[in-house]
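Quick one: the structure is below, questions incoming.
Missing here is one protein chain; the remaining ones are kept as they sit in the complex.
Now for chain A:
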Amino acid sequence: MIGAGQTSPSGAPLLRARGVSKQFRVGNSILPGGNTVVHAVDNVSLDVWRGETLGLVGESGCGKSTLGRCLVRLYEITAGRIEFEGVDISVAKTRALRPIRQRMQMVFQDPYASLNPRRRVADLLAEPLKVHGKRSRAEIKERVAELMRLVELQPDHLNRFPHEFSGGQRQRIGIARAIALEPSLVVADEPVSALDVSIQAQIVNLFADLQERLGLTYVFIAHDLSVVRQVSTRTAVMYLGSIVESGPTEEIFQSPRHPYSEALISAVPSADLDRTNRRERIVLQGDVPSPINPPSGCRFHPRCRYATERCKVERPKLAEIEPGRLVACHHPVGM
């Protein structure tokens, strides 16, 4: 388990997001109302505490990658506020943002697309070091070699190009680049989903190892629940751009409170044959609604087996139902 024993919230969170929304305009109409708007992230509030790993799960297209990119301000958010280490990064200018960028980094999903194919590994890893601060050539060289050791790659592969590496090795390069500036927060956007299962475990272990050594905080985005269960101390479940439930990982996996999390978790194959309280597998009806035209009331109500009239009209707020557990539902499961 990663970061066990570091969950106790003390002081201010490392990252605090309040009411974050991100809308994409589709189409290029200059007429008012001529554009359709995709509500990729809709009014999300979350805290990330120092030293923890926050797992962000949800179906593909639920906006978790967009949220991740908003959190490190790769995307400009449409509404809301994101504070990182006490600084509001959602309004900071590019120049003011640069020192903050050193402290928060991103690991991308696709290790093939996230490395410039025309640059050597040494060059890729030296890039953040060249851009930030004044380091001598020798210092950069030394640091790059150290990074290669940290992510368990051979230092003599430094002169190679990305295409000469396997997917897992490329992801190690991506991780090395992300930790080059010793950030406090790393947002990992589905870092293992493009990899073979055998390599997934290695990369997950590398993440755990680096967290222990460097005291990193992770936001770990994934759609693979078993991966999230393994790596994260806390988990937030996203549905259609909003967080529907968050809380300590084990509690969510043992007793999900939101009907969507319940269905999601029931789909994870269990190796525990003796379990007395084995849950039935809940198959959700219908498809994920379009974020262009989301349903009224609770976004989940068309697919929810507990939905009532109230759910169609009134949108439930994310509320703390137990200490540390937030659920956005009028009828939380088992309560």
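Here is the rule we go by: a contact is a pair of C-beta atoms (placed from the backbone, for glycine too) under 8 Å apart; a residue touches a chain by one contact, two chains touch by 3 or more; residues count from 1.
Everything below uses one rule, namely that contacts and distances are computed from a predicted model.
Missing from the rendering is one chain, named in UniProt as "ABC transporter permease" (options: "Cytochrome c oxidase subunit 1", "ABC transporter permease", "Ethanolamine ammonia-lyase large subunit" or "Molybdopterin-dependent oxidoreductase"). Here the missing chain is touched by one residue of A:Arg18, A:Arg81 or A:His132, and it is A:His132.
Interface note: of A:Glu139, A:Glu152 or A:Asp287, the residue touching the hidden chain in the full complex is A:Glu152. For the chain left out of this panel, the touching residue among A:Gly11, A:Gly27, A:Gly86 or A:Pro117 is A:Pro117. Of the listed positions A:Pro13, A:Gly55 or A:Gly168, the one in contact with the omitted chain in the full complex is A:Gly168. Within the complete assembly, residues 69, 72, 74, 97-99, 101-102, 105-106, 108-110, 113-120, 127-128, 131-132, 152-154, 156-157, 159-161, 163-169, 172, 174, 177, 181, 196, 198-199, 202 of chain A touch the chain that is not shown.
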